[in-house]
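Written below as structure tokens is the structure these notes are about.
The full complex has more chains than appear here; those shown keep their coordinates.
A and B are the chain letters, set down in written order, and residue numbers restart from 1 in every chain.
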Amino acid sequence: MHSPAAKVSGYIVLMIVQIIFLVLFWLFVRYEKAAMPPALGAEDAGSANEHVSKYPQFQDIQVMIFIGFGFLMTFLRKYGYSATGFTLFMASLVVQWSVLMKGFLHMEGGKISLSLESIIDADIAAAVPLISMGALLGRTTPIQLLCMSIFEVALFAANEYLALNVLSICDCGGSITVHAFGAYFGLAVAMMLRPASDQNEAGKHEGANYTSDILAMIGTTFLWVYWPSFNSVLAAGTGGERAILNTFLSLAAATVTTFVVSALVSHENKLDMVHVQNSTLAGGVAVGTVCNLLLGAHGAVLIGIIAGTVSVLGYRYLTPWLTSNLRLHDTCGVHNLHGMPALISAIASAIYASMASLDDYQSELQDIFPAMVGNNATATKFMGGLGRNASSQAGYQLFGIALTLLIAIGGGILTGTVLKYTSFRNLKKDEQHQDEQYWEVPPLDNKEEYELEKVEELLL
Amino acid sequence: MHSPAAKVSGYIVLMIVQIIFLVLFWLFVRYEKAAMPPALGAEDAGSANEHVSKYPQFQDIQVMIFIGFGFLMTFLRKYGYSATGFTLFMASLVVQWSVLMKGFLHMEGGKISLSLESIIDADIAAAVPLISMGALLGRTTPIQLLCMSIFEVALFAANEYLALNVLSICDCGGSITVHAFGAYFGLAVAMMLRPASDQNEAGKHEGANYTSDILAMIGTTFLWVYWPSFNSVLAAGTGGERAILNTFLSLAAATVTTFVVSALVSHENKLDMVHVQNSTLAGGVAVGTVCNLLLGAHGAVLIGIIAGTVSVLGYRYLTPWLTSNLRLHDTCGVHNLHGMPALISAIASAIYASMASLDDYQSELQDIFPAMVGNNATATKFMGGLGRNASSQAGYQLFGIALTLLIAIGGGILTGTVLKYTSFRNLKKDEQHQDEQYWEVPPLDNKEEYELEKVEELLL
């Protein structure tokens, strides 16, 4: 049924995609002007440095995408090669595709300008299909991931353009456009790929062991420490520092809350590693959309407390319910880490937008809520603008998340349908959640052998 | 004897603490002025960036606290969930508490100013109870850690204020105020919690295995590479670069020395992973207080050699002696990694202070030894100052470490007494050094099962 030929053709498609990227880069992509040698006599020492001042934050985001996501997913005891390897593969694919896709939406003179900002955007875009992969972890082939990534990132770029450039919503840390989109797209795909109604028991290979749970903490912790960079990298002006401070405090509060709620709702009041690995990060998602606003430290901490609570309760009660009632299987619980916290963030953004005023935001109103420039209260201060008032902006924030959900779920259903009903191979139940289908795995764990040898030596 | 109800009430106390933090943030904490949107017309592009120029170093310190400490403590083979999880939990608790505590000591107009510097200070403060936790690793409940952290960080903030602002000692990398304080506080708590005299044998769950020892190297190595950021982040002027260079060289020399001394004193001249995991870092502690002084490369290297030697000898001879003679159990050997190297640093600071002169430090004397401004030699150059001379400054350095030891040990004894003799639950001998008391642990390591399956397959 599943011949090697199917695998081979899948990888050949992947090579063709890479070569198409090469051609598109050649045809359309050029270094931005600031990355080109200045004309003789026009040198301006120092400006080069200024231009890449976000490089350290870019590097933090690189670690989040490649190490953070990759290792967070190693919690499955038999799926560690795939978790780290497919993260590397998908991110490498998507960053190229994102440079092209986002570039096409902002071409100048028929060319795409390549800059540090392009690759920051590309890393952020890579987060989207990696979040979706979390929902599907262990249940897709690499070729299904390839297909999903290509389609999802194109839709993501379009939705982000609509939300930020057309609807003019604020979403500094990307909770709406990145986290909600990735989570609900992935869940919609998972819904389409759900097992037949008589195969709903857990896969026999699914589950963590002691070492894999600790390896996953590498991912968790790097995501935790660098999350302020993710949320602040696109903030302008003093919003950058607020984004750092708010994200840091929200994460800290979510973490403390996670420990409390996990112990209170778990069996024998013992802490659950799944909660510690994931819900501690919910504070970073929930503060994302509003991280550059004037939340105050208490606002950030409150959002963190709510996010930690909702996320743990989601893992404890909602996920099992979805699995048993809707057969909707969410391997990493992305609904609890990315989905619901992103909804909290969207709601918070509507609340804070409804209170936004020129008095508070002063010269930065234009950066943060550009559509509010030109309303009755602000008309005399700035040129142009749509003249939206605060409640109207709040409404647009809600419209933004609604539209995102619509596009993500619609796109996910469509993608899932393609993956399920066309010629793609689907993994069978007992092929899931283990590396052996697609990786050379050591035939017998040699470490055991080693131990046995040592036992024998000791006995002699 | 130990009912779930006790656990539940502990976690409820923790939630109450988090909510008290929320209220205090709301009442007292405000963004610093530079993190507020500038008034219309008063925009000053670029200044925002300048203001957060220490952000990359902050991120390095984040990695040290959350990854470095967390993974360094995973060396215990059955305590990896706690090592990584409780590090996340305690650091998240302490950073909030530190913003408040340190804020109360520097309020302006009844408000605490929240800035990047606040959270850099908060991360540094988080190191203090994490060091103490190292001494106690595996022998405390989460609620004991909570209680210890709250009390210790308050004392730490007071002691630091006394040492730096009242005594005017130099302590750029915090070896006196952070490392010595954390280590001796933790040892004093350990002394109070020591086992009855007939239970002094090692706990049956204590010890490393092959994988846990390698996981611990993640912690070691990240602490190693980012230590220059920890030591230099608070240095002013050109002292920043000296702090980087001195810390780097001291670490390198301590590492080489650790390998030599470890091999020379160990059984069969084999290297000991405990030494490599810990004593290699002693160079970072021992150079801490003096890292921004004019040590010269040779000074830094010499300090590293001494620190590496003392630390390995401490692990090899002193720790076992303390355990068997004083029943003082120091799980991670923080006395050898933080305690004694910090004493070395304090002594070095007295020596270098006794040689400090205006001729050498020029315009930076004011930053480094502010109390020396105004003495006979310097009176004509600077306004104000206490007019301390060099030997007097050296005496103050020694006074600073003595006061720190006094407060740390006194506070530790008091805290230990509270933890032992009040209603806190104490772990029994065979409950120690293992996760099962407080964590859901996989009932049987599924990896084994997996291997067994594969063996069976091979046999068929």
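In this section, a residue touches a chain if its C-beta (ideal position, glycine included) is under 8 Å from a C-beta of that chain, and two chains touch if they have at least 3 such contacts.
Please read these numbers as outputs of a predicted model, since none were measured by experiment.
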item	value
Full complex stoichiometry in copies [only 2 chains shown in place]	3
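Just so we're on the same page, only the chains that are shown with their structure count from here on.
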item	value
Relative orientation of copies chain A and chain B, as a Cα rotation angle in degrees, nearest 5	120
Where chain A and chain B are represented by their mean Cα positions, the distance between them in whole Å	33
Residues on chain B engaged by chain A in the complex (per definition of touch)	4, 7-8, 11-12, 14-15, 17-19, 21-23, 25-26, 29-31, 34-43, 48-49, 51-52, 55-56, 59, 62-63, 66-67, 70-71, 74, 80-81, 84-85, 88-89, 91-93, 95-96, 99, 114-116, 118-119, 142, 210-211, 215, 218, 438-442, 445-447, 450-451, 454-455, 458
Of all residues in chain A, those that touch chain B in their complex	53, 56-57, 60, 77-78, 207-214, 217-218, 220-222, 224-226, 228-229, 237-242, 244-245, 248-249, 251-253, 255-257, 259-260, 263-264, 266-273, 276, 280, 294, 296-298, 301-302, 305, 358, 360-365, 381, 443-445, 447-448
